[in-house]
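Note that one protein chain is taken out, while the other chains of the complex remain in position.
Right after this comes subunit A.
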Amino acid sequence: MQWETVIGLEVHVQLATQSKIFSGASTAYGAEPNTQACAVDLGLPGVLPVLNENAVAMAVRFGLAIDAEIPEISVFDRKNYFYPDLPKGYQTSQMGQPIVGAGEVEITLEDSSTHTVRIHHAHLEEDAGKSVHENFHSQTGIDLNRAGTPLLEIVSEPDMRSPKEASAYVRALHTLVTYLGISDGNMNEGSMRCDVNVSVRPKGQESFGTRAEVKNVNSFRFIERAIEVEVERQIDLLEDGGTVVQETRLFDPDRDETRSMRTKEEANDYRYFPCPDLLPLMLDQAYVDHQRTLLPELPAEKRQRFIDVLGLSSYDAAVLTATRAMAEYFEQVHTRCSDAKLAANWVQGELSGRLNKENLDITQSPVSAEQLGDLLLRLKDDTINGKAAKQVFAELWSRTFETADEVIEAKGLKQVTDTAAIEAVVDQVIADNPIQVTQYKDAEPDKRGKMIGFFVGQAMKASKGTANPQQVNQLLKQKLDALL
C-alpha cells in the first residue's frame, strides 16, 4: 500500500522582550537559577498580572507579516494542569479568541518549488520553568527564571506532506521571526520549539488518519528525523493490522525513536476558562495600522528586490536573504563596493567558507561588512588582483590590520599594470625555462593553451603575485607564439 504523510506543526517562539509577559522580571538567558522569578512568576498570593505591551506588538507584527486578520478583541484563558515547573497550577494562554487569526506562510523546497502552508492561528502564552533532574539526589530542582517568558504559539493547518516540507516550514518561520526582530531564533537556547502532529493515510484517501503528537523536536535536524521515525512506526503498525492511538510521544534523538509519554495520558483535561485576572485585550484599527508601519522589509520582498533591482540569481538571492543578519551584511558590502555580483560572490564564498570553518555566525565575523566592502572596491578598481584580495582578506580576518588599504600598502600588494615591468618579468621567465619553452613549441597547437599556465604561474610568483594576471597571460602568449 502507498501511504501519504500528513503533518501539522505547533511552533513555540520565545519573544525577544526585555521583561516577562505579565511581570517586570528580566527574560535574559543564562542567569543564576530563580534570580529572575518575581512574585507574579512564582504565583504568590495576591499578585496581579499586567500584560507587556511589547509582547502584544510583536504578536501583531507577526500576524501582519503572514497576512492574518488581527481580531479587535482577544482573550486570555487559564489552561489548568499540575506540574512542578508551573507554580500557579495553570498556564495563562489563549484558547477561543487568539490575538492572531488565520494566515499563510510560503515555503521554498530544495528544488526551488514553493508551497503555501496555512496558519490556523497564533496565540500568546507564558512559558513554564525548567526542571533539572540530574544534580539532586532523588529530587528534582526547579528553576523558574523561564516561567512567564512570552511565547507566541504558531499553529499550522495539516498542510505538509513530507519531513522536508515540515523543516522548510520551520526554517521559513525562523527567517520570518528573526527578520521581524521578534525573536532571537536561537534554537540551542530553546527560543523556537516544535511539537509535530503526524498521521498517515492510504494515498488517495480524503479523511485523515489518527495522529500522534511528537514533542521535544528542537532542532532543524531533529524535525525531519522525528517525523521519519514516527511515520515508519505508524506504517508498520497499520500494516501489521494495528491501529494508531491518539497520544503524545517524545522524540528521543539518542535512541532514534519516539516513545509514548504515558505520564501525561490522563492529564489532557485542561479545563480552560477565561482568566479573571486579565481583561479582554482590545486592539483598534489605528493600533494595527501603526504596527504595520513598523514592519521591516520581509524576506520574500527582499529576495525579489535582490533579483529585480540588483540582478542577482534567484539562488544567490535566496542564500543571501536566509537570515536578516546575512542580508544586512551583504547590503552593507554592496553599498560600499557598488558591485552586487562581486559582493554576493565574496559573502557566499570566502566569507561564508571561513565562518563555517571556524563555526562562527555572521554577526561574529572578524571582518566587518565595511572592511570587506572597501577591499572589494580595491579589487574592482584594479588596485589589486584576485589573489592579493584573498591575502588581504586573510590579514583582515586575523585582525593584524584595520583596513584593506593598510594591508595593500604594508604588504606591497598593489597590482603591477605597467606593461614594461610585466614584460621584464615575462622575458625573465621565458629565459629561465628553456626546456618548457621547447616543449611548448613542440606541442600540438590545441595543447598550448593549457601549457601556458605553467609560465603564468612562474611570472606571478616572480612578481610576488602583484602582476595583473590578464596582462601576464596576454604578453606570454604573444612572446611564446613569436618563438614558433
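Throughout what follows, contacts are C-beta pairs under 8 Å (C-beta built on N, C-alpha and C of every residue); 3 or more make two chains touch, one makes a residue touch a chain; residues count from 1.
The criterion applied here is as follows: contacts and distances are computed from a predicted model.
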item: Options "Secreted protein", "Aspartyl/glutamyl-tRNA(Asn/Gln) amidotransferase subunit C", "Xanthine dehydrogenase family protein molybdopterin-binding subunit" or "Multiple sugar transport system permease protein": UniProt name of the undisplayed chain; value: "Aspartyl/glutamyl-tRNA(Asn/Gln) amidotransferase subunit C"
item: Touching residue (missing chain; options A:56, A:227, A:340 or A:422); value: A:56
item: Option from A:36, A:218, A:291 or A:365 whose C-beta touches the chain left out; value: A:36
item: Which residue of A:13, A:144 or A:389 touches the chain not shown here; value: A:144
item: Touch list for subunit A against the chain that is not drawn; value: 17-19, 23-28, 32-39, 42, 44, 50-56, 73, 75, 80, 82-84, 96-97, 131-133, 135-136, 138-144, 250, 261, 263, 269, 271, 274, 276, 278-282
